[in-house]
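Every protein chain of the complex appears in place save one, which is left out.
Naming follows writing order (A, B and C), and every chain is counted from residue 1.
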C-alpha cells in the first residue's frame, strides 16, 4: 500500500507541474482499496473539481487502469453502457492514474482535476513519474 | 424463491467456468425480490466489479429479464431515457440473468462482472445451465 | 488480504454452527479494506439482517476491533456520541469480528446477523476459530 511519504511526494510533484502550467487543481491520492490517503486543493481551484479529482482516482483504483480507459467500455456503442454510474459514480476521462509498485502490484491511485483535461493528465503523469524516481 | 443450495450450485458453476476462462470475477446471486442471497469475489477480481455484479443481478431481478435487455428501453432514441439511473442505478449490459423455475416463475437472478462483457455473460449462462440440470 | 479459500472456510464454519443452534443467519466476509469478499444468506434468515451483517463486518474491519467495542465509545456518557452514524452507519453490537493473521495483521472481518445477538457472536467466533485451525 502507498505510504504517507509517497503520497506527499505525489502531491508535491503534481503541484510543481500545476504551477508550471499555471493552473490550480485538486489532487487526490487513494490507496489500492480506494480509501483516501491525501488530498490538496490548490488556491484558486474550482470547488466542482474536488469531487471530480476524487472520482478520477477512485475510477483508476477500482479498475486498476487509467480513468479514461473506462470510457472505452461505456462510450456510445461500447459493450458496457452506464458503467459510469456504478460505484457511486465514476469519472471516465483523463486525469486519474493507477500507481503500481516495482512488481506491478497496485499501490493506489491519483486523480487530478481543475484544468483542461489534457492538463489534468499531464499533472497526474508528472506525479507518477516523480514517484518512480 | 431460490434456496441456499441452489445459490451455492450457481456460485460453484460460475467459478468453474471463470477458472476455465482464466478470468477472476465477482458473482452475486439475488432472490426474486432483489435481496442478496449469496456472493463471491474470486481472488484477483477488481474491486470496481463488486458493485457492477450486484447491479447486473439487480437489473435482471427487478425487470425479470436479462440485464442487457434493459438497454433496449433506455439507449439513445429508445422510449425510456435515463431508466438506467432508476433503482439506485442499473447495469444495462450483459452478465445479469434472471433465474426461472420449472413453471417460469422468478426464482432470483445472477450477476457476473470482472471479465470482458462477453465472458461475464458466458459465466452467468454456465451457472444458469447448471441450475436447471 | 483474505483469500477466497479462507472466506469459504469462514462461511462453512459459521453455517455449521448456525445449524447446530438452529438459527438461520446472514454472514458477510469482508477484506481488510472493508470490501465484500463473500456472503451467504441461509434459508429462513430475515431480510433485515442482510444489512446488519454487512454493517457488523464493516464496523469490525474499519476499526480493527469487535463490533461491540465501538459501542464503548458512543454509548450514553461515552466520549464519542453518534460515532455510530459515521461511515454510512455502523452496527456497534456483537456479531462482527476482525480477522487477524499470524503476525497480527488485519486480514478482513466477518459479520453475522439473524439470531439473538449472543448467538450471532457465537457463530462468528466459531468461524474465526475454524480459520485459525
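Annotations
Keep this in mind: a residue touches a chain if its C-beta (ideal position, glycine included) is under 8 Å from a C-beta of that chain, and two chains touch if they have at least 3 such contacts.
Quantities reported herein were computed from a predicted structural model and do not represent experimental measurements.
Among the displayed chains, contact with the absent chain in the complete complex occurs for A, C. Among A:21, A:50 or A:78, the one in contact with the hidden chain is A:50. Although one chain is not drawn, the whole complex shows that of C:12, C:33 or C:46 it is C:33 that touches it.
Shown as candidates are C:47, C:85 or C:116; the residue that touches the absent chain is C:85.
Mapped onto chain C, the interface with the missing chain covers residues 33-34, 59, 61-64, 73, 76, 79-83, 85-88, 90.
Against the chain not displayed here, chain A makes contact via residues 3-4, 7, 35-43, 47, 50.
Quick note on the criterion: only the chains that are shown with their structure count from here on.
Least-squares overlay of CA atoms from chain A onto chain B yields a rotation of 95° to the nearest 5.
Distance between chain centres (mean CA atoms), chain B to chain C: 26 Å.
With centres set at the average Cα position, the gap from chain A to chain C is 32 Å. In chain B, the residues touching two or more other chains are 47.
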